[in-house]
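Sharing a structure here in structure tokens format.
Of the protein chains in this complex, all but one are displayed in their positions.
Chains here go by letter, A, B and C, matching the order in which they are written, and residues are numbered from 1 within each.
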Amino acid sequence: MCRWLAYYGSPVRLEELLYRPAHSLIDQSLHARLGVETTNGDGFGVGWYDDRDTPAVFHSVEPAWNDRNLRELAGHVSSPLVFAHIRASTGTAIQQTNCHPFRHGRWLWMHNGSIAQFPTVKRDLSLAVDPALYPSIEGSTDSELFFYLALTLGLEDDPPVAVARAVGVIEAVGRSHGVENPIQMTVATSDGNSVWAFRYSSEGRSRSLFFSTAIETLRALHPELELLQQLSVEARLIVSEPLGDLEGAWNEVPESTYGVVKPGEDEMHPFRPEPPS
Amino acid sequence: MCRWLAYYGSPVRLEELLYRPAHSLIDQSLHARLGVETTNGDGFGVGWYDDRDTPAVFHSVEPAWNDRNLRELAGHVSSPLVFAHIRASTGTAIQQTNCHPFRHGRWLWMHNGSIAQFPTVKRDLSLAVDPALYPSIEGSTDSELFFYLALTLGLEDDPPVAVARAVGVIEAVGRSHGVENPIQMTVATSDGNSVWAFRYSSEGRSRSLFFSTAIETLRALHPELELLQQLSVEARLIVSEPLGDLEGAWNEVPESTYGVVKPGEDEMHPFRPEPPS
Amino acid sequence: MCRWLAYYGSPVRLEELLYRPAHSLIDQSLHARLGVETTNGDGFGVGWYDDRDTPAVFHSVEPAWNDRNLRELAGHVSSPLVFAHIRASTGTAIQQTNCHPFRHGRWLWMHNGSIAQFPTVKRDLSLAVDPALYPSIEGSTDSELFFYLALTLGLEDDPPVAVARAVGVIEAVGRSHGVENPIQMTVATSDGNSVWAFRYSSEGRSRSLFFSTAIETLRALHPELELLQQLSVEARLIVSEPLGDLEGAWNEVPESTYGVVKPGEDEMHPFRPEPPS
Partner (left out) sequence: MCRWLAYYGSPVRLEELLYRPAHSLIDQSLHARLGVETTNGDGFGVGWYDDRDTPAVFHSVEPAWNDRNLRELAGHVSSPLVFAHIRASTGTAIQQTNCHPFRHGRWLWMHNGSIAQFPTVKRDLSLAVDPALYPSIEGSTDSELFFYLALTLGLEDDPPVAVARAVGVIEAVGRSHGVENPIQMTVATSDGNSVWAFRYSSEGRSRSLFFSTAIETLRALHPELELLQQLSVEARLIVSEPLGDLEGAWNEVPESTYGVVKPGEDEMHPFRPEPPS
């Protein structure tokens, strides 16, 4: 169980996203409300895009709330596209290579949820990864393996299709091992131009996921957040848990749905896993 | 705000103290009930006595609940006198030198609470430390400085008197700086033969502290803890928060009181700070 | 490139092995002489057997020379069978799950050297691991995967045969990928009763390995090591680099050889990889 945040819009300093909101992601690392676990202290990660070819990532095994380097970075780095993730391990080791967001080339990936009975299905899922990609897997989490499955199945060409196929493989492999509900997920991925966010679970009771619909609404609802006044009207936040309590600020993403945040109109579509043929 | 545990009795493996009880110290690191903070994830420490001249200490800046080395040690180290502490920082850095228990020669010391407005009074309190002891201060916490004040004022000769004097100095210095309630404390200290535990606060509303009165009582109340069957009848636990929910297992130490656990009869006495002359 | 030490004999305190000798393993972490790399600062590990069913392991990503917890443990833990390893990464991440010695049940394993072009051969070698063992792999190193290959191929029944088979698989897989010299290795493994140590490389120019032949010799040559006076005459050290400079104290293990240290007479035999059938 983890918490995450994706931001897309005018460049903002990371601290505006991570520390300023009343119920910020850093605050959620100590006191999450909607999650299965209330403490998300098993490491964290931040990824951001700038003018370089690949995004930067910063991973730490310390709890986010007491990491001094995160506070420094957050005060000095600005970016128009930011991923942040706080981790509550579901069993795998606390180490930087297990921290989200994961990166491959220009792509970032982060996940809340889990692949059920992961030790049982890990080998079969690893075999389904493209042998050319296999050596790039650095950690031991279900989330990173899920990312490499999606990369294997076309993430860089068509993210919704690739994720649907990857979930299809995970469900097929899980069920072949007798796992009833093979996957729980909210996932965010990006190539630096768009952000795709998915909400799905085999049992149909998925982890929470929220979109901020329009910056005008947010400005009205969070007058305490000065930065909102300066943001472009296209700015969007996608979060696993709302950053504040005001009514109407956040819209829950429906079950089995994915959204795309990109230049121009945002989109939201049904998400259906695609079983392997 | 922290949580701590002191054990005195027949040798037990550390895991019996730290991991087995229903509401163990490790569990409290994620979900404390009686503390100001519910998460105690800012490092931890364990100290234990064996046949060597000085006790061993193990300090880590990771949360106790996910530290693999602690789990290993706890499964392989046995001791008749154990201190364990989980930390929730009140502002000072998360680093091994700020982890309890602190050690000086044969003495261990751990503290829950704080010296109010510590940045304001730190210099004056540091000046009150014996210049010969001053270079041994390694960290930056109020708790370690409190320990060195007590050492300066005779801890090795008469712990209750030395702690009364140290608290007297802290209250006098605090009040000279306009601090209304200069100290909040439960403290445990040991020389390897006895354990002294103190509950006190300037405002008279101190952090919680509990003694287990008699092993027979505990045996009856915690039949799930096999180790209790093997313990000597003198075995005692002193804890900042009960390790289980059963009625009658734990006795709260009254306000402004200290206790001594030692071979023979235990003692409990009123605690009054001794103002500096 | 790493350095390691295995001790078998009367129980000794770890500090006698790790810190006391003139050119101790801790000293080698800063200034190795015989290795490819002079600094071994990418983490370390210690494993030891006691009266429990499984050995203890302590892993750290800090350099061994400045780890305060290692110094504490070394001063308080005694054992008749100790493995210690300091790491210089050949590319994989610095994290506890990549620190030697690795453990599976009662077995410990540590390795100096590398599997050549590991990213290229990693997937094929992973497939050769018993599916039932596969989920237990926690890290990302060649050394741990080598351990699981040996476990798959019978380590718990006949270590020399299992290691010969594992090396056979590694060489066959490597050569199928065009790798000229697939493996470089000194390896130590134990079940708590005996220690097996192997020296081999595909190119026939293996990492150094030394046995101390007889405690009487050592006593004569290291009079500064008080502990030698107290050791049983069966005590043995196996090291990747001598712990001191005295002539005659150490005997180099020949190329393509393995030794067994056990109760009774020690043994040394030729080592030949066994190609897969």
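Following the convention adopted for this analysis, contacts are C-beta pairs under 8 Å (C-beta built on N, C-alpha and C of every residue); 3 or more make two chains touch, one makes a residue touch a chain.
Nothing here was measured: the structure is a model prediction, and the numbers come from that model.
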item	value
Touching the absent chain when the full complex is considered, from A:96, A:141, A:202 or A:240	A:96
Which residue of A:4, A:19 or A:58 touches the chain not shown here	A:58
Residues from chain B at the interface with the omitted partner, ascending	93, 95-97, 118-120, 122-123, 126-127, 131, 134-135, 137-140
Chain C residues that touch the omitted chain in the full complex	30-31, 38-39, 41-42, 61-63, 65-66, 68, 89, 93-94
Residues in chain A touching the chain absent from view	50, 52, 56-60, 68-69, 72-73, 75-77, 96
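Definition applied: only the chains that are shown with their structure count from here on.
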item	value
Interface numbering overlap (same over half, different under half) for chain A and chain B	same
Size of the rotation, in steps of 5 degrees, that lays the CA trace of chain B over chain C	180
CA centroid of chain A to CA centroid of chain B, Å	40
Multi-partner residues of chain B (at least 2 other chains)	68
